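All protein chains but one are shown in place.
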Amino acid sequence: SSLVERLPSSALTLFEAKKKKNLSFEAIAKHIGRDEVACAALFYGQSKASGEDVKKLSELLDIDHATLEAQLTGWPDRGRTMEMPPKEPLIYRLYEIVQNYGYAYKAVLNEKFGDGIMSAISFSTHVEKETDEKGDWVKITLRGKWLPFTRF
Amino acid sequence: SSLVERLPSSALTLFEAKKKKNLSFEAIAKHIGRDEVACAALFYGQSKASGEDVKKLSELLDIDHATLEAQLTGWPDRGRTMEMPPKEPLIYRLYEIVQNYGYAYKAVLNEKFGDGIMSAISFSTHVEKETDEKGDWVKITLRGKWLPFTRF
Amino acid sequence: SSLVERLPSSALTLFEAKKKKNLSFEAIAKHIGRDEVACAALFYGQSKASGEDVKKLSELLDIDHATLEAQLTGWPDRGRTMEMPPKEPLIYRLYEIVQNYGYAYKAVLNEKFGDGIMSAISFSTHVEKETDEKGDWVKITLRGKWLPFTRF
Amino acid sequence: SSLVERLPSSALTLFEAKKKKNLSFEAIAKHIGRDEVACAALFYGQSKASGEDVKKLSELLDIDHATLEAQLTGWPDRGRTMEMPPKEPLIYRLYEIVQNYGYAYKAVLNEKFGDGIMSAISFSTHVEKETDEKGDWVKITLRGKWLPFTRF
Amino acid sequence: SSLVERLPSSALTLFEAKKKKNLSFEAIAKHIGRDEVACAALFYGQSKASGEDVKKLSELLDIDHATLEAQLTGWPDRGRTMEMPPKEPLIYRLYEIVQNYGYAYKAVLNEKFGDGIMSAISFSTHVEKETDEKGDWVKITLRGKWLPFTRF
Amino acid sequence: SSLVERLPSSALTLFEAKKKKNLSFEAIAKHIGRDEVACAALFYGQSKASGEDVKKLSELLDIDHATLEAQLTGWPDRGRTMEMPPKEPLIYRLYEIVQNYGYAYKAVLNEKFGDGIMSAISFSTHVEKETDEKGDWVKITLRGKWLPFTRF
Amino acid sequence: SSLVERLPSSALTLFEAKKKKNLSFEAIAKHIGRDEVACAALFYGQSKASGEDVKKLSELLDIDHATLEAQLTGWPDRGRTMEMPPKEPLIYRLYEIVQNYGYAYKAVLNEKFGDGIMSAISFSTHVEKETDEKGDWVKITLRGKWLPFTRF
Amino acid sequence: SSLVERLPSSALTLFEAKKKKNLSFEAIAKHIGRDEVACAALFYGQSKASGEDVKKLSELLDIDHATLEAQLTGWPDRGRTMEMPPKEPLIYRLYEIVQNYGYAYKAVLNEKFGDGIMSAISFSTHVEKETDEKGDWVKITLRGKWLPFTRF
Amino acid sequence: SSLVERLPSSALTLFEAKKKKNLSFEAIAKHIGRDEVACAALFYGQSKASGEDVKKLSELLDIDHATLEAQLTGWPDRGRTMEMPPKEPLIYRLYEIVQNYGYAYKAVLNEKFGDGIMSAISFSTHVEKETDEKGDWVKITLRGKWLPFTRF
Partner (left out) sequence: SSLVERLPSSALTLFEAKKKKNLSFEAIAKHIGRDEVACAALFYGQSKASGEDVKKLSELLDIDHATLEAQLTGWPDRGRTMEMPPKEPLIYRLYEIVQNYGYAYKAVLNEKFGDGIMSAISFSTHVEKETDEKGDWVKITLRGKWLPFTRF
């Protein structure tokens, strides 16, 4: 099924308003004081909006506040946007990194931190653009809390 | 089937020598002048060893040079270590990040760079440990060349 | 689900106009200065239309410019047209070529180019018809940039 | 399971001899008068060896003729080398081309040839290396007989 | 999803007209000069209708010619009717024959014809009913062109 | 996993003896009075051997009778040879016929016979070679008892 | 997708009428002279209704005869109600019985009957309720014709 | 992988001894006082053997008691014998009954018993052979405790 | 497909009324005398509502009694809410616990109780919140009847 069918109603509202206002995620993110990846995730229903977020979004994007609030009050039902493995080439490359380097990350993290995991919840991520003589480079940072397995 | 069955014979040779010498990937990586994730990937058969790498590894790890060279001359058959979706909790968290934030990354990258992908080949990655009053944090950096879709 | 459900709204607009005008992809491609495979991919939402493409397509196909522009401004969400493995016999044959000759291509490419991949992004493709006494032959050319794995 | 487990015994014999002789597929292919992709496919058990092929291979690679003949007399059991979708990045790129451009190829081929398929059996393929100021390029040619659906 | 969702619009038009006219596939097939399996396949969108077929079908089934022509002009997108493995008991039995006798057919065909396949494109099929003292028997004939693998 | 791992031990015994004796399935089938497809199926462990079959096979193929009898006394565990969908091109073509024409067969059979199925158990099949000016043709006949659904 | 989407239109008609009339399958089955499992299967589109069934159902359930007849004239497209493995706990238990005892049934049936299968077509089933001091017990009887594999 | 690989070591011991003694499951079951399906399930490692069972089996089948006891002391790891969906025709027919009649059973059982399931644990099953003028019939009885869902 | 598509109509009615009344599951559960997990399960169509439940829910949530009764009279079709493996991070963690500790639970339960299972039907569950200096903790209790396998 198509992506739109898997998104909550808020996504349609937000993407249409964004298009009409012709605003980038960078601009919107700055306005609500969040990272642009988190901001895009919020549009896709993959991140929770605070009351303050709703207010600022409705102002910036000229969306009726009550409508947006009603659409965004529920708890995100994460994971709905994607069918795995991803078919989209850009997203597949990220998936491939996990596939190719998964055990290498684990080996290095176990040596550095012990028996545990990097949290994907107590977690943030950021995207940067770098340019050198060879062209443009994407730099993605993943930062998560280290959680050791509880001994019981 | 178990992980060992999916690894090339070089993996057994290298992991056993590493265990006997009791060396970390950090130490080995420094010795061969590569990142420790790349070094671990090389152990798992997910990365190519140069002739120089083979020589330095055989010295540091006391492995017969001819044996190691023979085992490492082939071209890596990448992707063999993992069954997807990953069952290992540490690796699953990375997979979950792709699942949850995949379209958010795409939206932000398209806005910043245009129509294209971040290469997973012309690519490097690095792991750091950060500590603050809340505990330890993992910081993973992914850096890849931006490749625009060719217009044809 | 059916193919139509997986296509963006632009596809319906474009295919209907093409049918009414009774134009081939060859003719349309010539008009917009692109390869006919790229042109068909654009119709299926698998390729990005430039502003110039939109203008020329709306003229040639008598589609309201604003409507087409609105439908084509987003970033392609590639991979939506296909369920894998393909059930369509024509497409399955291409899939079968990858299945049967995948490792042979890899072996030959590694020997010729080293450790890397052929890009599917910095990439173009072309279809030709050849006829001899045995009948008609399809000749498909795939041409992609060679990307060596970064040493890190 | 690993690739080796899925290959016929002839593969082990041939790859070991090739390694000892340090010959490329290009050289071997020239010796037996076949394309290097077909030659590599033969090594992986994906292509049939003629009696002449067996003779020339045993000579060039110093393999006992009776042994090689016994291992190569059966009919190829094609498709065994690959698990789909491919995890190997190089092969995945070819798979992705089918995924992204499958319907575009079909649309163009139907317009050019009518209702039918490009054969993957009455078929040949060839790989070339091209170099320009931007770097190296892979050019893969697929050439197959057009088969119209029989009207019945 | 249900079968109807996977069929092209022509299927609805044709099946409804057939029901109203109360005609069997045998009768319709005779009228258009095709085999009844091919005729049923045409109803399901799995076979191409010629201009002559469209004309005769619209006459026999009292369907507006322009409507039917518009619905049947596209190229069949084959394979859409079925989810594999088939759940329908009648169709599953055919699938089971392939599952149980697949390698036996291959072994016999390789011995009789060499290295190749039976075409499913340059292909026809026919169904007959036979009755003896034990009851009714279905006899299905599959007839396809033998295609030898090209040596290249 | 490879085909050999999925076959009963009798398969190895029979195929080796057949190779040594250099006999075709046609010849063996004639000797034991069965169809050559059934005979090949017996070799792959997909068909039951009678006591008479065992005796004749051991004579013709010079296999120790007691050994063969011990290996063939069990009940066939059918379906083990194939992974579905089939990757082997020859077998895939048969699978594709079911995929493309499955509902057409059902529609025609329901009209001809009523509500039921063609048995794959009370069933026989036969392969013939036909040659005309266009080349060789494979003709496969499937013949099964019609089983009406019991009304209860 | 939900169960309703996979059911034919007759199911909606029948279930709504049954609810309005507040009749059990036991009562309806008695009225049409069929087993209650067959009757429920008919409601779900998994069993064929005779002309007599349609007449009696339309009377008992106050459904317009022509409407019901039109909805029930087609041939059942069996297997549409279920996604396998079943998620419904009641149905999963039946699936689990096949999973756990499948080979035990086969072993016992082969010993008792020879090489063949129990038909699921020439087949009936019945459900009974038994009560003892430990509580209620479900007793399901499956009764199918034994079909020996044809020797050919 | 083959069935044997998925069975515990006790299976090999028991099946070989049974073959040597040439005893049916019926005879063995009578000797240990269990149903023959349960007895076959025990051979496949799908049912628990009591101390008494082990003793009687080792006597009847001439197996060293300590060996058999050691192999049968563990807890059954049920479900290992089968890959679902079953490929074996006999077992597939049972699976098909669940697929076709699953919701009919549920509808009837809910009406007769309320909200709950038939236990597959507090459960027994039995196989009978019936013969009439039409041939042989298999009658399988499934009997399980009705478990109502707890209200909480 | 989205979650809403897989839910019965009662879910929409109940969730909208709950939102309008701004009541927590804790409050609703107390009102109808059930556990809050059972109450939420009832909202998702995963648990049966008694006549009393319907009455109290319609009162508390101001829903027309006849409407709610009509929507809740059917038998729950359990398992519809989830696609497995779960993509939602919160639910995935529960799935991961089964994946990681499944055999450990089995080993411990077999030792403590013998050969059997913990019922998921004769079963209740409860959620508690605990807070200590490290933060908040979730405590989930699962309580099910032990069912020994019947010896037969």
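Labels A, B, C, D, E, F, G, H and I are assigned to the chains in the order they are written; within every chain, residues are numbered from 1.
The working rule: a contact is a pair of C-beta atoms (placed from the backbone, for glycine too) under 8 Å apart; a residue touches a chain by one contact, two chains touch by 3 or more.
Keep in mind that this is a model prediction, so the values were computed, not measured.
Across the complete structure, the visible chains that the omitted chain touches are A, B, G, H, I. In the complete assembly, the contact with the undisplayed chain comes from I:141, out of I:9, I:73 or I:141.
The omitted chain makes contact with just one of the residues G:10, G:81, G:100 or G:119: G:100.
Summary of contacts with the chain left out: across I:50, I:99 or I:150, the touching residue is I:99.
Residues 85, 87, 89, 92, 96, 99-100 of subunit G touch the missing chain (whole complex, contact as defined above).
The set of subunit B residues touching the chain not shown comprises 1-3, 19, 86-89, 92. By the touch rule set out above, subunit H reaches the unshown chain at residues 1, 5-6, 73, 77-80, 82, 120-121.
Just so it is clear, only the chains that are shown with their structure count from here on.
Counted as hops between touching chains, the shortest connection from subunit D to subunit H is 2.
When subunit C is laid over subunit G using CA atoms, the rotation angle comes to 145 degrees (nearest 5).
Computed from the mean C-alpha positions, the centre of subunit A lies at a distance of 47 Å from the centre of subunit E.
Multi-chain contact residues of subunit A (touching two or more other chains) are listed as 1, 3, 78-79, 82, 85-89, 92, 96, 99-100, 120.
Two chains count as a pair here when they touch; such pairs are A-B, A-C, A-D, A-I, B-C, B-D, B-I, C-D, C-E, C-F, D-E, D-F, E-F, E-G, E-H, F-G, F-H, G-H, G-I, H-I.
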